[in-house]
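One structure, as structure tokens, below. Some questions next.
Right, chain A next:
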Amino acid sequence: MSGPDNEPLLAVIGVVKRFRGLTAVDEVSLGVRTGEIYAVIGPNGAGKTTLFNLIAGAVAPDEGEIRFAGARIDGQAPEQICAAGIARTFQIVKPFPDLSVIDNVAIGAMLRARDMQTARAQAGDILRKLDLFDKRGQKAGGLTLPDRKKLEVARALATRPKLILLDEVMAGLRPTETDRMVAMLRDINRTDNLTIVMIEHVMRAVMALATRVHVLHHGASIAEGAPAEVTRDPRVVESYLGMKAAH
Partner candidate 1 sequence: MSDLLAALPARGKIALALVVAALVSAPLLVDRYVLSILLLALFGAYLGQAWNILMGFCGLLSLGHALYLGLGAYASAALYVKFGIGPWAGAFAAIALGVAAAAAIGWLGFRFRIEGVYFSLLTIAFAEFARIGFDNLPWLGGAAGFFLPVRAEEAGHWHNLRGGPIFFYYLALAMAAGALVLSTTLRASKLGHAFLAIREDAQAARALGVNVTRVRFVALFISAAMTALGGVFIAFWTNNLFPAQIFDMSRSIDIILAPIIGGVGTLFGPIVGAFLLVPLGEALTEALREFGLNAPGAKALVYGFLLMGIITATPSGLWPWLARKLGLMEKQP
Partner candidate 2 sequence: MAHRTGLIDRRSVLAGAGAAFASPAIVRAQEKTLKIAILLPRSGFFAQAGQSCHRGALASAKVLADLGYNVELTHVDTESNGDVARTQAEKAINDGAGAIVGAFESGHTLAIAQVCEQRKVPLVINVAAAPQITQQGYQYLVRNFPTGGMLVTNGLKLVNDVARAANVEFKTAAFLHANDTFGTAQRAAMDAIFPKLGMPFQLIESIAYDPKAQDLSVEVTKLRSINPDLLLIVTRAGDAIKLTRDMVRQKFEPKAIMSPGSPGLYDEEFFQAVGPYADYFIYNLPWANPKAQMTRALEASFKATSPKNRFDLDSFNAGFTFEALLVAADAFKRAGTTDGPTLMKAIKATNIADHVMIGGPIAFTDRGDNVNIASASVENLKQTPTVVFPADAAAAKPVLPMPSWQGRT
């Protein structure tokens, strides 16, 4: 429970985003408490990534309010939001391809490090946690997709956020790797009290990690609650899991 007045760490209040008449996010509200692992799920096109973009400042909402650690952040630039303590990963990974793996992460660490040496040292620590340390000298562009996913997480973690937005970081990982990632995230969540908001299709990870789940459908919230609860919600089953089951 963060803040003196019990305000959640991240509060999204009635946020609306339209693209050319299409409402991508339709009056979504949610609150994430410090230390939570919060999952956002929903079928493709439900507006999950747009919601992340709104929180991370990549796009500004048309209506509504986003608050973080007690202050309004909607409409702020991505770098300001990152400095405030929200890090993000991209669903379509965006490594710095021509730079080494360690430089990729060090650039994230730069934000709060005095100099490059410190940043690089911090980057090394994070790479160790994510089993990427041996590949630190390689160019990021040459990594395999799973490694690039991990790099994406490493870079975000390097900014030492209070809250991290993970956009489908499990997609494309092998089950063993998924498990390792899940373990690592849970570990960081516990030891550093890092709040995690994740978009995830890999239900195995969602069920394993999430304390609460929020379901979007056509841009609107249709359910929120504990994972087990939500998966039993008929609307959710119909909209999302139902679709999956139909496959």
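Definition applied: a contact is a pair of C-beta atoms (placed from the backbone, for glycine too) under 8 Å apart; a residue touches a chain by one contact, two chains touch by 3 or more; residues count from 1.
Here is how the candidates were picked: all candidates are chains of the complex that A comes from, given by their letters.
Predicted, not measured: the structure shown is a model, and the values here were computed from it.
Candidates 1 or 2 all come from the same complex, and the one touching chain A there is 1.
Note for the complex: chain A touches candidate 1 at residues 56, 58, 77-79, 82-83, 87-88, 90, 94-100, 102-103, 106-108, 110-111, 113, 115-116, 119-120, 137, 155-156, 158-159.
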